[in-house]
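The structure appears below as structure tokens.
Here the complex is missing one protein chain, while the rest keep their positions.
We call the chains A, B and C, going by the order they appear; numbering starts again at 1 in every chain.
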Amino acid sequence: MTRQIPIRLFGAFRQGRSDATLTVEIDTDARVSELRQAMSKALDSDSARALLKASAFATDTEILDDDQPVPEREISILPPVCGG
Amino acid sequence: MTRQIPIRLFGAFRQGRSDATLTVEIDTDARVSELRQAMSKALDSDSARALLKASAFATDTEILDDDQPVPEREISILPPVCGG
Amino acid sequence: MIHVDITEAVLDPLAALSHCCADSHGAADLFIGRVRNLNEGRAVTAVSYDLHPVLCKNIFAEICREAQGRWGDHIHVYLVHRLGRLEVGEASVITAVSSPHRAHSFEACRYLIEQMKVRAPIWKQEHYVDGDSEWIKGHALRNPA
Partner (left out) sequence: MIHVDITEAVLDPLAALSHCCADSHGAADLFIGRVRNLNEGRAVTAVSYDLHPVLCKNIFAEICREAQGRWGDHIHVYLVHRLGRLEVGEASVITAVSSPHRAHSFEACRYLIEQMKVRAPIWKQEHYVDGDSEWIKGHALRNPA
């Protein structure tokens, strides 16, 4: 069994894209590390893949660890931050 | 030769006084320490004399040391400060 | 009292100072971050801020609660960040704290801005005089693998 995960994109991941979401397919019981692999395959440039390595997956309430199961909630990918 | 020195009063030195100046007489060539003695004699309470010991004489531009000659300028007596 | 927000509207320092005020508070410190005309030697004309609204407000609230944990539940805390495109000189963030004595206001206000910068999901794209633009490198949120 697999499921489709729409990943919300922010910051540099939006560079040169018209949409703010990237959808990938993972196993139903996949962990965040597998989501990371699937997203890496779906990205179209080395610079985006390098950015992904420094980026965190998150829900609306928490940053996810790589060994957590992917929760049934909206998932975002957060590049390194620089507010202010 | 003596001269009259009007000393501008601030803060607690104004407590219970209608005027903001206390005039004392010192020798023409007196130093600040002598002005301090003259003012001490002119004060009417022990608490004011105690306050004077912690207070500084000053012009509009500088705090005066006790061994300086009393300058020919307006003189103020400044109790310990607490702005803000 | 805690107030956090993200907004596309111009930031209002007086709103921050109204929030950070109480009869028992003798001190308030307020910090404003503004868009600079120069960053790492490049002439900047504007900055676009992208952010994750819900997570951002959650993190802001968490940082504010931490400040109250460190400097006292009675302190008033304010943290608002702007969203969208800002010209040079416009305020991107305001943090403010009021407290009975000044040391806590300064320390807590500084804490808010320092923590916000490394933890809040906010991204900054600089627009340069030469027409180029670039997403600024920042602090990784990813937990060490």
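By our rule, a contact is a pair of C-beta atoms (placed from the backbone, for glycine too) under 8 Å apart; a residue touches a chain by one contact, two chains touch by 3 or more.
None of the values given here were measured: they were computed from a predicted structure.
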Seminar exercise, completed: Among the displayed chains, the hidden one touches B, C
Seminar exercise, completed: Touching the hidden chain, out of C:His25, C:Lys57 or C:His127, is C:His25
For this session: Against the chain that's been left off, what residues of chain B make contact? List them.
Result: 8, 10-12, 14-15, 54-56, 58-61, 63, 65-66, 76, 78-84
For this session: Tell me where the left-out chain touches chain C, residue by residue.
Result: 13-14, 17, 21, 23-38, 88-89, 100, 102, 105-106, 109-110, 113
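Basically, only the chains that are shown with their structure count from here on.
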Seminar exercise, completed: When centres are defined as mean Cα positions, the distance from chain A to chain B in whole Å is 74
Seminar exercise, completed: Between chain A and chain C, the Cα-mean centres are separated in Å by 25
Problem set entry | chain B and chain C, separation of their C-alpha mean positions in angstrom | 50
Problem set entry | Two or more partner chains touched - positions in chain C | none
